[in-house]
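All protein chains of the complex are present and in place, except for one that has been dropped.
Take a look at subunit A:
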Amino acid sequence: MSATFLGMPGNFPENASEAVQNSQLRYNLRKATSTIRGKRAGVVAELPDWQDLRAAGKAIKDHTLRNLDRYLVMMEEAVTRAGGTVHWARDAAEANRIVTGLVQATGEREVVKVKSMATQEIGLNEALAEHGIEAYETDLAELIVQLGDDFPSHILVPAIHRNRSEIREIFLDKMPKVPENLTDDPSALAEAARLHLRERFLRSKVAISGANFMVAETGTLVVLESEGNGRMCLTLPETLISVVGIEKLLPAWRDLEVFLQLLPRSSTGERMNPYTSMWTGAVEGQAFHLVLLDNGRTDVLADEVGRQALRCIRCSACLNVCPVYERAGGHAYGSVYPGPIGAILTPQLRGMSSELDASLPFASSLCGACYDVCPVAIDIPEVLVDLRSKAPHPAAERAGMKVAGWILNDHVRLAQAQRLAGRLRGLVPKRLPGPASAWTDTRDLPEIPAESFRDWWERGGRDDRA
């Protein structure tokens, strides 16, 4: 079973300072993110209308979110008409209760899972385990994380922090019936996983999935994937339960034209992903349940600035370009949603009452690379800055910022402060004590000039006499 992030102690800066010292992790992340980054840049550059597509994606999502109440009911009616059953879950606990009850009703003790962020967010595997139900991840990367009793560290590639020799060791250690002479050749590792999973697909009667999109008009759910393991889960078992965040809706079938271009190019850097599965309700002999998950989303929707985070299609492009993510790694964010999108999504979904969650809006240099690549134009820096104004601030920092604000609000006070600094310039030590050491531990301070610009100007710079 994979570990859970809920209730994780610490804060982002501390977690990250440990991670940056792990050279293997930094190497793995740099190699993986720069590869995907390059592929994405290539396939995006070949579309002359990329910015139009991006604007369309944003507009469709904004329209849907503004009319979410209407489209959700439309979705429920369409799914019900097509023989499915729709359940509404206010929060994680309610969603877990519903899914557990549905699995128990089938009498089964194990389920296979399609890669899904929503079920990770609510800790479904752990909730099922409490009731004696074993959930098996079938996405290769999720399987690696689950077997390694590890945390996911990336939205698209949850085992991105592992290299192939580490994966081989996990397989040898945890995978039953694995060949003893297993090498770290990627195709050998994939073959071992294939044999391991095939048995589960054929045996399991219940599957659990999420969805990338839901089409309100037709009641169709859509899953995009690379491996085909998802499709096995979506078609073989007798019962399919899909847990989907309410923001995954699209109004109409034709909207998929936009998103089926935006998502694969942004996420895996492919023109088209290998497997796109779509299903509407249930076919004869099979049961389909849709659990619509809120879990904080309507609160996010109520926030004028923060609501744009609900446009997210979980492509991971922002993670792959983020210089902070690349060095801190996904685990430092303490959430199934790491990276820039996690830094705005997690504090909104979970609130900022824990030290970790309150530190997330500050886990960014505001470099803006995330906003540039976001396929639905989420202005992540804007939301980060807004969340920072709502986050609790340390008392000493608050006092310092108040004083700085007071000095900066008046040019006479500023000039006096500058002259004082100029007089004390010889006394500044190379290494500063206390919180200021955060600067001088790795960087020299600039030399304080004897005269500020404004004093130079007054002294004669104004008339070119200085």
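Following the convention adopted for this analysis, contacts are C-beta pairs under 8 Å (C-beta built on N, C-alpha and C of every residue); 3 or more make two chains touch, one makes a residue touch a chain; residues count from 1.
In the analysis below, contacts and distances are computed from a predicted model.
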In UniProt, out of "Transketolase", "Multisubunit sodium/proton antiporter MrpB subunit", "Winged helix-turn-helix transcriptional regulator" or "(Fe-S)-binding protein", the chain dropped from the view is recorded as "(Fe-S)-binding protein"
Residue in contact with the excluded chain [from A:V86, A:L102 or A:V324]: A:V324
Contact with the hidden chain (one of A:E46, A:E180 or A:D444): A:D444
The listed residue (A:A45, A:A105, A:L172 or A:A404) that touches the chain absent from the view is A:A404
Applying the definition given at the start, please give the residues of subunit A touching the unseen chain. 12-13, 16-17, 20, 26, 323-324, 327-328, 361-369, 371-372, 382, 385, 387-391, 393, 397, 401-402, 404-405, 408-411, 414, 418, 421, 435-436, 438-439, 441-446, 448-449, 451-454, 456-458, 461-462, 464
